[in-house]
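Attaching a single structure in structure tokens format; questions to follow.
The complex appears here minus one protein chain, its other protein chains still in place.
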Amino acid sequence: MNSTSGISPATTAIDAPQDLLIVLRHAPHGSSWLREGLDVALVAAAFGKRVGLLFQGDGVFALLQGQSSGPLAQKGTHPQLAMLEMYDIEHLWVSEAALAARGLPVDSLMLPVTSLEASRIARLMHSHPHTLIF
Amino acid sequence: MLVHAAPYSQQGALSALRFANAVVERGHRLSTVFFYHDGVHNASALMSPPQDEVQLADGWKRLHREGGTQLLVCIAAGLRRGLVDTGEAARHGLNSHSVEPPFELTGVGQLVDAMLENDRLITFAP
Amino acid sequence: MTLHLLNRSPQSEGVYRDLREAFGDGDHLLLIEDGCYAALSSGRDAVAAFAGRVSVLKEDLVSRGLEGRVDGAIEVVDMQGFVDLTEIHQRSVSWF
Partner (left out) sequence: MAINTARVLNVEGRSVALDPEGYLVSLDDWSPAVAEALAADDDRQLTAEHWEVIEVLRDFYRRFEAAPAMRPLVKAVRQALGEEKGNSLYLMRLFPESPAKVAARLAGLPKPTNCL
């Protein structure tokens, strides 16, 4: 099943491999993995590389609405996600199973993403020449 | 090669060095080691492990000396964690530094370039 | 064809689950560091999905006292074998 919202399917098709795929597997705030993974994505995009993001595992929590730096006074990653558009990073994929396991409906997320079932995730990885996992 | 693991905290730093040596022994060229996340601590000039333990810093420097491997340290990840060379110390008004050649502070852009220019990238994580 | 490196024990179920999603035809898994605990017969379930396409790094087994306990379906490789795998597979990713 492939559900899209907001972005037209043409721009999120998995047969549109980017120069670099960044896989984000860690939740916000608890570690710097998500932040530092997004930093690599942003820098690569600033250099004119085409970058796609795959949210997998706890990385899907990055897409939750209502995040803030709040009482932690620690920068969150939600402004980085909001900024992706300014860096022309438009290919956002998410693991359907990871969302389901965490009880998150795809239309409740802060950005339009394409959710992928497992077999399509393997194909997504294969179609990209370079992948980094964070 | 991309190293995220801190020295002496996680095995990843040692695994990376052992793999690097094996790759070089096989006759491959290891163009770049890029240190990111907690891996930036591998660049500390102040590491002082006991004599009877693995000398990681010597191992990294040997790769540079014998094979010309670039030892690149992410500047943004490094600055946050206290990995600073003389140039950045001046830029930030710090009166000491912790990174010396052959380690070089550099941007993430260099990681992206290295990834696109080389035919393999192997990551060692914590 | 991708070489997947994994360094977590099978008790870290999430990372094995994510790897299963990403593991494609022709891919290979190399267990390193604490990942070598998945090479024991007790780890069979964790790596069942990759059957026949799993190796484990010998030096990590030996140092952990596991060399004689590896499940028969898993191939033991030394550091040279690790290099071989990176030569055979054009891409590699690391799971942690």
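Here are a few things to note about the model shown:
Here the chain labels run A, B and C in written order, and each chain numbers its own residues starting at 1.
What we mean here is this: a residue touches a chain if its C-beta (ideal position, glycine included) is under 8 Å from a C-beta of that chain, and two chains touch if they have at least 3 such contacts.
Computed from a predicted model, the values in this text were never measured in an experiment.
Across the complete structure, the visible chains that the omitted chain touches are A, B.
Summary of contacts with the chain left out: across A:18, A:56, A:80 or A:115, the touching residue is A:80. Considering B:30, B:43, B:72 or B:108, the position touching the chain not shown turns out to be B:108 (whole complex). Among the residues B:30, B:75, B:99 or B:125, only B:75 touches the chain that is left out of the figure. Looking at A:42, A:63 or A:92, the residue that reaches the missing chain in the full complex is A:42. Across the interface with the omitted chain, subunit B contributes residues 74-76, 79, 88, 90-94, 105, 107-109. Annotation for subunit A: contacts to the undisplayed chain at residues 39, 42-43, 45-48, 75, 79-80, 82-83, 86-88.
Here is the rule we use: only the chains that are shown with their structure count from here on.
Taking each chain's centre as the average of its CA atoms, subunit A and subunit C sit 26 Å apart. Per-chain CA centroids place subunit B at a distance of 25 Å from subunit C.
Chain contacts: subunit B has residues 121, 123 touching two or more partner chains. In subunit A, the residues touching two or more other chains are 130, 132-133. Touching subunit A in their complex are the following residues of subunit B: 2, 36-37, 76-77, 107-109, 111-112, 115-116, 121, 123.
Touching subunit B in their complex are the following residues of subunit C: 5, 7, 32-34, 59, 79-80, 82-83, 86, 90, 92-96. Considering their complex, residues 2, 14-15, 17-18, 20-25, 27, 91, 93-96 of subunit C touch subunit A.
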